[in-house]
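Here the complex is missing a single protein chain, while all its other protein chains stay put.
As written, the chains take the letters A, B and C, and residue 1 is the first residue of each chain.
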Amino acid sequence: MSMQIDTLAYGNRLRHLPPGQKVLFACVLLVLVLAGQPLVQWSITAWISLWIVAYANIPFSFYAKMVAVASLFLFASLPALLIEITAASHLPANSLYAIHVSAWAVYLSKAGLEKAVILFSRSIASFACLSFILLTVPFAEMMQVLKRLRVPTLICELLMVMYRFVFVIWEAAAQLYVGQQARGGYNGIRAGLKDAGMLVRMLFVRTMQRYRQLSIGLAARGFQGDLRVLSLTHYKRSARHEAEAVLGIVLLAGMELWMGGYL
Amino acid sequence: MTTTTLLQATGLHYTYPGAKEPAIRDLTLSVPAGKKSVLLGRNGCGKSTLFLTANGLCRPDEGTVFWQGKPVTYDRRSLLALRRDVGLVLQDPEQQLVAGTVAEDISYGLCNQGLPDREVKEKVQAALERFQLTELADRPLHQLSLGQKKRVSLAGVMVLSPQLLLLDEPTAYLDPSQTRRLIEELEQIHQAGTAILMATHDLELAWSWADWVFVMENGRLVMQGEPHEVLVSAEELEALQLGLPQMVALWQALPVRWKEQMTNRDIPRSIDEWRARLAMFDSRKDEKPGYLLKR
Amino acid sequence: MTTTTLLQATGLHYTYPGAKEPAIRDLTLSVPAGKKSVLLGRNGCGKSTLFLTANGLCRPDEGTVFWQGKPVTYDRRSLLALRRDVGLVLQDPEQQLVAGTVAEDISYGLCNQGLPDREVKEKVQAALERFQLTELADRPLHQLSLGQKKRVSLAGVMVLSPQLLLLDEPTAYLDPSQTRRLIEELEQIHQAGTAILMATHDLELAWSWADWVFVMENGRLVMQGEPHEVLVSAEELEALQLGLPQMVALWQALPVRWKEQMTNRDIPRSIDEWRARLAMFDSRKDEKPGYLLKR
Partner (left out) sequence: MNKNRLIATGLLVAAFTLYFTLNVPETSYAMHIMEGFLPAGWAIFWWVVFLPFFLYGLRSISKIVKENPELKLLLGLSGAFTFVLSALKMPSVTGSSSHPTGTGLGAVLFGPTAMTVLGSFVLLFQALLLAHGGLTTLGANAVSMAIVGPFVAYGIFRLNTRMGGGERLGIFLAAALADLATYIVTSIQLALAFPAETGGVMASFLKFAGIFAITQVPLAISEGLLTVIVWNFLKAY
């Protein structure tokens, strides 16, 4: 696994827009998706994908792969939604396909299929909105949004340390993995499990070392119990993007109302 | 600049909890203001412990640390002030960097000092420019190269305008061009009035760069002085398992009769000085100097 | 020893997943048997990637790696054999040490090779003695000093009797005496028939130690040859931001008319050689040589 989302987010072309605006935009759309009709949901998917791929300049192949991987959950759940089992005598008339096993019937339910279709459009659209946040608001800026939302300081501080060291520890794990392989490790499943155990242990030991070192390193910088930092970033609002966002949301909301949704 | 003493330590002893041997023992030294000092010594000789003590992170079991003549008291306020005045850059930048982005990280020390936001931002801005980090300001730390990380950790310390900068092996793992760049930055820092004390294993660097040399062995200070006093005796340095800087050894190996002809017989401290010493021989112009002498 | 080729790479390209720029591109090189080679280049030039490729840890996107003339196939068996024959010592020993104690760690590679327990024990015992680690055998790794850790990581690789030893900046953070000791150990390893390829930033070490020099830049091999071919042109090396080894620069700066009088005009590769070149001038014995020449 590589943390490519993070890398792409720092290089996205909508980086200069205020992060609060981007998060708000995606959240409004997310609400519309959760409450909306499939047609509205598909429109949102298309529109936000345009923002992601065209405006933010995220490679389409990466975005598509991200959606595909996330959809795994959807596909994994499909059989449970579609296939129903019942006594043969109770088989609904609108079943799409049925196999009879003695007194039982295993069938594809029409209602299940409809549910799956709805679920499909909702999940994909919501995921697209989430992706917009992931790919256009880098984590450090997300933290600024959280601070503005008055999320407790302790949460912000812990998230900051975590974010910083996720990458350090990840790097350490990758290095250890390479180190083991270079000495012929991971040779077979049993040895592999043992090697993985060694790696996790070393990683734990190293994490504790890091803790001791970091306490010293930060104390040297005057750590007094707070992990407060300030950000310098200047964001530029863009009238064009704001106009498109507002207009689009109004149109989508209108479409939803017109189609008799429960907004 | 007068050569007042910035940091002074008298009779320090410190033993890490659980350790058998003390890490520093009966250590007495004075770090002069306005100088570029290096601290030499084998691994485990107590260099790092001395740094931690200088910054107030280790409280010595015995002895006293003085900062600008006043003994360091270990209450919170004076420690905070000491840590502003004595900047410590540790070996591994990962040890010292904590925030999400470069600019945020540089602001950390300032925020700890409780400065108002506007001032913090101004100072961070200035530090970013000074260390040529402006372009990286919004980059997350994990995307930086080692050289860049080291620059950020230096910037995060220098932004507090310390009067003494302690550096623990800043050149390790740097390539020659990165090392050169770091030395240039340190030169600027020194010019701007900050005293520097650098722990290093690089004897060549010590020879060419330092104004003052400390040598530690086994928790004690065993030699100190100007480079041409400390770094020229093969026997003494060999006994400390350090060896001579190459330039010194090579100069000393030059035939005595050549050296006698020279006007300036000091051991050169840079290649340029080396050339200058020898220039008189080629200035007789019995032939065109090789192209390598051009530059 | 004949100079056959141990490791050969032709037209290698490799781009890390998600990276924009390839880490190595169109890289073709041969590592000769029986030599002590160094690999120079700025940080990020692709040295480490080359090492990983040589050990079969990176599978190149294009190009082929040959081991003793045969292309490396990436199946499990041949990889295991390759990793026995090509020992890789990484920069930071922490990257490589995985077990609880010194002896356990040294046995790790042997166990992976599936050797019988008795043989493993014998070999570990021999390695402990050879690297003077016997006393530390049962010590937990985190109690060791850096120099000891580096020795353990070297022992853990050498215990497999590789034919080629790859070392990634082995001298970083070592003090001069530890560095000297490491070089002695490498000398023994080389004498015993193992070829060595060391990545380093230490130009002095490259000059004094290597038989063969590779220089990489931007993922490509840009220079190779014997030290006196590669490490003597200030202009070329400056362009690669490397600079000359000090000894070469100082020698080149000696007046031409002095050098003309010498019988052997090769650039010396050690202080002893330097003295030997110049000895003829002092052998005229117009005065007693300085005490520093005694040694």
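Keep this in mind: contacts are C-beta pairs under 8 Å (C-beta built on N, C-alpha and C of every residue); 3 or more make two chains touch, one makes a residue touch a chain.
All of these numbers come straight from a predicted model, not from anything done at the bench.
**Student:** Who touches the missing chain here, A:V40, A:M160, A:V178 or A:L230?
**Tutor:** Among A:V40, A:M160, A:V178 or A:L230, only A:M160 touches the chain that is not shown.
**Student:** Among A:M66, A:A182 or A:L230, which residue is in touch with the absent chain?
**Tutor:** A:M66
**Student:** Even though one chain is hidden, which residues of chain A still touch it in the full complex?
**Tutor:** 1, 3, 5-6, 30, 33-35, 66, 68-86, 90, 92, 96-97, 108-109, 111-113, 115, 119, 122-127, 129-131, 133-134, 139, 142, 152, 154-155, 157-166, 168-170, 173, 186, 189, 192-194, 196-201, 203-205, 207, 210-211, 214-215, 218, 223-227
Please note the rule applied: only the chains that are shown with their structure count from here on.
**Student:** Comparing the two chain pairs, does A-C have more C-beta contacts than A-B, or is it the other way round?
**Tutor:** More contacting C-beta pairs are found at A-B.
**Student:** For chain B versus chain C, what separation do you get between their C-alpha means, in angstrom?
**Tutor:** Going by mean C-alpha positions, chain B sits 28 Å from chain C.
**Student:** Find the geometric centre of each of chain A and chain C from their Cα atoms only, then give the gap between the two centres in Å, rounded to an integer.
**Tutor:** Chain centres of chain A and chain C, defined by C-alpha means, are spaced 45 Å apart.
**Student:** Multi-chain contacts only, two chains or more: what residues does chain A have there?
**Tutor:** 7
**Student:** In the complex formed with chain A, which residues of chain B make contact?
**Tutor:** Listed in rising order, the residues are 52, 55, 57, 76, 80, 83-84, 88, 90, 92, 94-101, 103-105, 107-113, 117, 120-121, 124-125, 128, 137-143, 156-157, 160.
**Student:** For chain A, which residues count as touching chain B in their complex?
**Tutor:** Listed in rising order, the residues of chain A that touch chain B are 6-7, 10, 15, 138-140, 143, 160-161, 163-164, 167-168, 171, 210, 213-214, 216-224, 226-233.
**Student:** Give every residue of chain C touching chain B within the complex, in rising order.
**Tutor:** Chain C residues touching chain B: 41-44, 91, 145-147, 169, 172-180, 201, 203-204, 233-234, 241-243, 246-247, 249-250, 252-258, 271, 274-275, 278, 281-282, 284, 286-287, 289-290, 292-293, 295.
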